[in-house]
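A protein chain is absent from this complex, but the other protein chains hold their places.
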Amino acid sequence: MNFICNFPFFSILLSLFSGTICSMLPAKTAKVVNRVVITAVGLMSAVLLLYLLSTGEPFIYWMGHFPAPWGNEIRAGVLEAGMALFFCMIMYLSMAGGAHKLPGEVVESKHSLYYILVNLLLSSLLALVYTNDMFTAYVFVEINTISACGLIMIRQVGRTIEAAVRYMIMSLLGSGLLLFGLCIMYDLTGHLLMSNIKESVRLIMANGEYQIPLIVAVALMCIGLCIKSALYPFHAWLPDAYGYSTVSSAAILSSLVSKGYIFLLIKIIYRVIGFDIFNNTRIIDVLFVFGLMGMIFGSLSAIKEKDIRRMIAFSSVAQIGYIYMGFGMGTQAGMVASIFHILSHAATKSLLFIAAIGLTDVSGGSRKFIDLTGAAYRNKWAGVAFTAGSLSMVGVPLFSGFISKLLFAQAAVQVEGKMLASLIVLGISTVLNAIYFMKTVLRIYATTDETSYTGITFRDMKAYAVTLVFFILLNVILGVSSQPVVNMIEQGLAMFA
Amino acid sequence: MGQNLFANYGEAVSAILFCIGFTNLLLQTNLIKKIIGLNIMDSAIYLFLAEKGYIAGRVAPIVVDGVTSTEAYINPIPSGLVLTGIVVSVSVTALMLSLTIRLYTRYHTLDLDEISTQLKREGK
Amino acid sequence: MTVFQIILMGLLIICAVSVSFSKNLLNSILIYMSFSLVMSMLWICLESPDLAITEAAVGAGITSVLFFVTLKKIHAIDASEPEKEEEKENE
Partner (left out) sequence: MSRKKTAEEYQKTFAFRFFRWLSGEKDPYIGKVEMRPQKEYQPDQKAALRHEKEHDAIMDRVYDTEHNKWLYRFHRLYQATSILFCLFLIALLLVTISYLPPNGAVTRPVNNEVAVRYIEKGLEETGAVNIVAGMILDYRAFDTLGESHVLFAATITVLILLRLNKTEKDEAEVSDRRFEPKNDAILQLVATFLVPIIIIFGIYIILNGHLGPGGGFSGGAVIGAGLVLYLNAFGFKKTERFFTEKTYKWICFFSLSFYCLAKSYSFYTGANQLHSVIPKGTPGAILSSGLILPLNIAVGLVVACTIYAFYAMFRKGGF
């Protein structure tokens, strides 16, 4: 076996272990360790991605001395490695972009705890990406939930604690449903490993016995993961959680945590149930309807909002609706569009959160729109970045959001019966997006005479500006050279089967 | 309706318990009750799993006198999964309880809706 | 053995329902403790002694202690009666 095949295992264990190590370190060292770990994991994922692209074969890695149905396994293909690389990039940029705000938002003595949680979160995301075993996935989903809850309430204002409680209640409902579905699945198939379950599922569908419990199990798992990733009717915890936590947390939560669950759902669809069997159930219609509802109602709530960070949070609800709409189409093209949207939304939403904090900082810390008037002149970098993010969200060419909308539209055209609904809702949602994002952009570029707030120059915030530039670059790269990424996604999906 | 409902009475009980826990989690206004509901829900799932491993007339999977025939022992996998699950639910319970304490010291109530109204009213 | 199992399961449901309807928080936690205890007996019946030990130590022990401390912190236990339950629990 090639040495590179050890990299997924190394990256999971490295990030887990660094969590333990950070508990003994002072905050400054913990920060360095955190950055180093994220970089190292990112580099390993990049090397792994190149290796996988060159061999074109996914590989299985035993976690222990025992082969397939007896021991744990992890598995790496192009999509997994690419996702891990992307998650690391976003996480590094989010941490770097929010670092200057951390001392003001979190008590000094709790900084190292923050880095522990980030490390644990990274390891759980990696494990969710790489795992080939359902029960391992459940355990790491719990780590993900707990550390995300920690990230929400590390800034201890009343709102965040309330949001954390709501988040935990919803997440635990979701975990319960996921675990129940998993147990029924285990009872029907006798396996916990994804590939073995898939074989048994195929047998069950061929035999016709146990079909009803199988579909119920799949539905329970899907609903559980939908609740956890804040699909529209289950999003009550989201605005407060994203709106009031520290800026790095908000960026990480919105762009990575919910995406981790969605990626797990994709894995379940492809590697556990099988894409065709999943598409023959009614579940995709439910996902489709919820996705459409989320797209419209999320945007409407965002329009009503008077607080910039809550507005961005509500926009997340709409974007997650897009992703589920792609699942609901039930075609390969829809799936590719959804996965591309996962990437583009992660890149854009964290950019928006980080840019918004720059704007509110120069407006006396107020997040109300009325105080943000002209903020873009006071902090030019944040203004440009926010505009770029907004354009991407609305779907202007050159940015990543445009490509994902294009892919969604292309996918919708191929689907009978759902074409009209998805195209109309896509159009309405784009208009609504444009309303609230352009409203904000106009507001921050409006001129005012009297301003009591002082501006900020490049010299005061080098690291922050560089982060923003990287974010914008990431967005533009996704938007301009989308074809290689789409090809990679298709190749990865082919490897899933 | 299938024919195995009465054979699977243990699972049926666990489904009912699961739903009782679920209802508690949804409907109770008091956070402590919600947490108890959560625990009941988790226990119900573990009961379901343990029922899966049980085979009538066999004993616990602890090797006695070197007998390693399959006929002698029950399925060990569910027990292992439940052990892992119990640890998870204890951690989550501790976390939820500490959140409760924190909320109470701040707002002096355990009703989430009341807290939300209070927060909105303060306009923070 | 089956009859015993069914009785235990009936007890489980009774406990779960009465937790939901009990007005007093202290009572509901005590009932939850007995729920855990019944559960651990049930696990002995299901031939899983590992689970029974863990459930007895954790469900009926640690979790309940944590619940009691929380109740004390949120002043749900009357201050005039110091938590006897808490100490009884540890034994």
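Note that the chains take the letters A, B and C in the order they are written out, and that residue 1 is the start of every chain.
Throughout what follows, a contact is a pair of C-beta atoms (placed from the backbone, for glycine too) under 8 Å apart; a residue touches a chain by one contact, two chains touch by 3 or more.
Worth saying up front: this structure is predicted, and the values here are computed from it rather than measured.
Hidden chain, full complex: it touches shown chains A, B, C. Among A:Leu113, A:Leu423 or A:Val466, the one in contact with the hidden chain is A:Leu113.
Counting over the whole complex, chain B has residues 1-5, 7-12, 15-16, 18-19, 22-23, 26-27, 51-56, 60-63, 66, 68-70, 72-73, 75-81, 83-84, 86-88, 90-92, 94-95, 97-99, 101-102, 113-114, 117, 120-121 touching the chain that is not drawn.
In the full complex, chain C touches the hidden chain at residues 48-50, 52-54, 57-58, 61-62, 65-66, 69-70, 73, 79-80, 82, 86-87, 90-91.
Against the chain not displayed here, chain A makes contact via residues 1, 5-6, 9, 13, 16-17, 19-21, 23-24, 61-66, 69-72, 74, 109-110, 113, 116-117, 120, 123, 127, 133, 135-136, 139-140, 142-143, 146-147, 149-150, 153-154, 156, 161, 180, 184, 186-191, 200, 210, 212-213, 216-217.
Basically, only the chains that are shown with their structure count from here on.
The distance from the centre of chain B to the centre of chain C, each centre being the mean of the chain's C-alpha atoms, comes to 13 Å. Touching two or more other chains at once are residues 21, 100 of chain B.
The multi-chain contact residues of chain C, meaning those touching 2 or more other chains, do not exist; every residue touches at most one other chain.
Taken in their complex, chain B has these residues touching chain C: 9-10, 13, 16-17, 20-21, 23-24, 28, 30, 32-33, 35-37, 39-40, 43, 46-47, 50-51, 53-54, 58-60, 62, 74, 78-79, 82-83, 86, 90, 93-94, 97, 100-101, 104-105, 110. Chain contact summary for the complex, chain B toward chain A: residues 2, 18, 21-22, 25-26, 31, 34, 38, 41-42, 45, 48-49, 52, 77, 81, 84-85, 88, 91-92, 95-96, 99-100, 102-103, 106-107, 112, 115-116, 119, 124. Contact residues of chain C toward chain B in the complex are 5-6, 9, 12-13, 16-17, 19-20, 25, 28-29, 32, 35-36, 39, 42-43, 46-51, 54-55, 58-59, 62-63, 66-67, 69-71, 73-74, 76.
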